[in-house]
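Now for subunit A:
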Amino acid sequence: MAFDSLSDFFNMGGYAFYVWLSYGFSALVLIILAINSHRMEKQVFTQIKQRLKREEKLKQAALRRKEGK
Partner candidate 1 sequence: MQTSYSSAFFTILKRDLTIALRHRDDIINPLLFFIIVVSLFPLGIGPVSNTLMKIAPGVIWVAALLATLLSLERLFKNDHADGSLEQLLLSPCPTFILVLAKILAHWLITGLPLIIIAPLLGVLLNLHQDSYTALMLTLLLGTPVLSLLGAIGVALTVGLKKGGMLLSLLVLPLYIPVLIFATSAIDAASMNLPYNGQLAIIAAIFFGSLTLAPFAVGSALKVSTN
Partner candidate 2 sequence: MWKWLHPYANPEVSYHFTGKLIPWFTAISVILLVLGLGLALAFSPADYQQGESVRIFYLHVPAAMLSMGIYLGMAIAALTALVWQLKLAEASIAALAPIGATFTAIALLTGAAWGKPMWGTWWIWDARLTSELILLFLYLGVIALQNAFEDKSLAGKAASVLAIVGVVNLPIIHYSVEWWNTLHQGSTVSKLERPSMSADMFIPFVVCLFGFAFLVARIFGERFRAEIIARNSMRPWVKALVLAQEKN
């Protein structure tokens, strides 16, 4: 252990702001990236679902058109 006390640890020898800024920022962007990546697959799935629905609608329309003729 390089520090004597917890407050020493948080103080970082006077460099607290810079050290914790670095660690905080890095954690923040990495978490955002991880969440975003995790959600990506779901988003793609919903898009595909929407498209399949639209295709279904088109198919119905074409059928109706054929029957109409």
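By our rule, a residue touches a chain if its C-beta (ideal position, glycine included) is under 8 Å from a C-beta of that chain, and two chains touch if they have at least 3 such contacts; residues count from 1.
The candidates were selected such that all candidates are chains of the complex that A comes from, given by their letters.
As the structure is a prediction and not an experimental result, all values here were calculated from the model.
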- The sole candidate from 1 or 2 in contact with subunit A in this complex is number 2
- Item | Complex interface listing, subunit A residues touching candidate 2 | 1-3, 9, 12-15, 18-19, 21-23, 25-26, 29-30, 33-34, 36-38, 40-41, 43-45, 47-49, 51-52
